[in-house]
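Below you'll find the structure I mean.
The complex is shown incomplete by one protein chain, all other protein chains being positioned as in the whole.
For reference, chains read A and B in written order, and residue numbers begin at 1 within each chain.
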Amino acid sequence: MRKKLNYKRMEGLQGYVFILPWIVGFIAFTAGPLIFSFAASFTNYNITSQMDFIGFKNYENLFTADNLFWTSLYNTLYYVLFSIPLTTAGAIFLSALLNQDVPGIRFFRTIYYLPAVLSGVGVYLLWMQLLDPGTGLVNTALGWFGIPGPNWLFDPDWTKPALIFMKMWSVGGGMLLYLASMQGVSKSLYEAAKIDGASSWQQFRFITIPMITPVIFFDIVTSLIGGFQIFQEAYVMSNGEGGPVNSMLFYNLYMWKKAFESFDMGYAMAMSWILFIIVFLITIINLKLAPRWVHYEGEER
Amino acid sequence: MEEVEMAAKKRDEERVASAPAYFDNIHTKRKLLSLINFILLAAGSLLILSPIWWMISTSLKSMAEVMTYPPTFYPHEWNWGNYIKTWKAAPFDTYAINTITITMLVVIGSVLVNSFIAYGFAKVPFKGRGILFAIVLSTMMIPGFVTLIPQYVLFSKLQWINTYYPLVVPAFFGSAFFIFLLRQFYMTIPNELIEAAKIEGASHFRIWWTIGLPLTKPALATVAIFSFNGAWNDFLGPLLYLNDENLYTLQLGLQVFKGEMNTQWNYLMAGSLLVLLPVIILFFFFQKYFIQGINLQSGGK
Partner (left out) sequence: MSKIVLKNVYKHFDKKVTAVSDFNLTVEDGEFIVLVGPSGCGKSTVLRMIAGLEEISSGEFYIDGKLMNDVPPKSRDIAMVFQNYALYPHMTVFDNMAFGLKIRKFQKDKIKKRVEEAAELLGLEDLLHRKPKALSGGQRQRVALGRSIVRDAKLFLMDEPLSNLDAKLRFQMRAEIAKLHQRLKTTSIYVTHDQTEAMTMASRIIIMKDGVIQQIGTPKDVYDNPENTFVGGFIGSPSMNFFDGRIVNSQFIADDVHINIPEEKMAYLREQGYAGKELTMGIRPEHIHLLTGEEEAELTNSILSKIIVSELTGADTLLYSMLGTQEMIAEVESRTNVTAGEDVYLTFNMDCAHFFDKETGVRIRPEKSAVLVG
């Protein structure tokens, strides 16, 4: 009604000042690049000399003329499909163990969480040593049980299981997420269930699990987005090659090689949009499926 | 008459017999379960810690001992000199100074700017706040590589390749995850506190500085630690933007070192451990804030 600049409007302006850094960053580092990338994905852009519009040529070539594209997609899907159920189940199992009256819970929590905060080249080097067929700890330990260990990073069939195995080491990150949410479940629910005659397993199955479904959902959504972007470990552990026999050529690694080694920028950006669409669709599917199994307490949506 | 007595006697006997059984049942079962639980957790933590022990052990061995088969569990000869040799084999001090410089700048930027932005989203009403915050959250879904390639183009046009700008500047424009985390925390501060300060005559900027910052210290610690970890462990950024070896970070240096050392695992493990050490120390001192970050996440979705 009042059109002049009153103090509430002034306050609104202050709000924009507060979020200004984000707005600038969003335009410069997210929205702008997205638009550029989308446009450039229809060109033969190579950062230096050429940027000609070539229509859907990049996308066409990806789907019809590029075997490595399919290999990298397969590798990535393989990794995602195995690592996420394993880490999720492992994290829930571990947090269930820790959510009991056990002596030394704080100590255990620290130990299990530690690997989750370690990352970078140091960790990958450590695992290259652990998985070394001759001098590594993993095969030595398997040897005690009479199991001949595989050649891990040198055998194309075992490179991805090796990376999944390494991922399992940091299961403690998810564990903390679940533990926090389990500890938030009201004690009275368990007491009511006990009086109703539920066993420990039934309490876990019918109370704990439903109550932590929002966190399971959150974990799955974020791990899926993260899982599709596996890059650093594959880069370091295969010396940037993706070998042996392209078995560690994950989607992002292939994109990297296209963009920054052969400078096929337009092509790489087309690849990035395909990944974006895949991740977007999976997230949408997740969101659509959520109401069927995710239980939100109270009137939260 | 007798029958009745017999029946009564029998009932008494049953009661006597069942009482201790019942007693045993609930207590021994609980004790047994908790023992199994404890053993599982203890065994698991040995499993989790063994890679770290292996790293320490290998780093102290001589090369001859590394190569012995079967591998030894602890170094028979403690070669502390490995660490000095490692440090001197590559310009690790330059790498360390570079990494510390970048990390400090990123931490300062992340803490101040994200807190500022999050205050705006949490405590200053303005038009479009909800939609803009939804955009903040949705940017977390965008795969990094989609914006990475065009960002590289942008930075190369700005002549920022082979400088620290691409690694540091974006930290001063907010990150979706940290904004989300801090906003969560701000939401727990009662609005009345802000309103009381408004009535007392404080502007929003003053309220942010004198009330917002001090009251969100724990969450700021979490942001500081997470951004420290992110910058310290960042491999992809330096790999993409730094060419000059004088500018290399520890992660990049370690990768180069790996190429030079080939399979000299004792030196490689010593190097890895040195690079990981600050993170490990930080973790043991500030574990609380790591865990708090996780809790804020799980409460958020």
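Following the convention adopted for this analysis, a contact is a pair of C-beta atoms (placed from the backbone, for glycine too) under 8 Å apart; a residue touches a chain by one contact, two chains touch by 3 or more.
Keep in mind that what you see is a predicted model, and the values were worked out from it rather than measured.
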Residue of B:Glu195, B:Glu245 or B:Glu260 in touch with the missing chain, whole complex considered: B:Glu195
Those residues of subunit A which, in the complete complex, touch the missing chain: 1-2, 4, 6-8, 10-11
Contact set of subunit B toward the excluded chain (per top definition): 190, 192-193, 195-203, 206, 210-211, 214-215
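Here is the rule we use: only the chains that are shown with their structure count from here on.
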Centre-of-Cα separation between subunit B and subunit A, whole angstrom: 15
Residue ranges of subunit B touching subunit A (in the complex, touch as defined): 33-34, 37-38, 40-41, 44-45, 48-52, 54-55, 58, 66-67, 69-71, 113, 116-117, 119-121, 124-127, 129, 132, 135-136, 139-154, 156, 170, 172-174, 179, 203-205, 208, 229, 232-236, 239-240, 251-252, 254-255, 258-259, 263, 265, 268-269, 271-273, 275-276, 279-280, 283-284, 287, 290-291, 294-295, 297-301
Subunit A residues touching subunit B - in the complex, by the definition given at the top: 11-19, 21-26, 28-30, 32-34, 36-37, 40, 47, 94, 97-98, 100-104, 108-115, 117-123, 125-127, 129-130, 132, 134-137, 140, 143, 169, 172-173, 176-178, 180-181, 184, 200, 214-215, 217-218, 225, 228-229, 231-232, 235-236, 239, 252, 255-256, 259-260, 265, 268-269, 272-273, 275-276, 279-280, 283
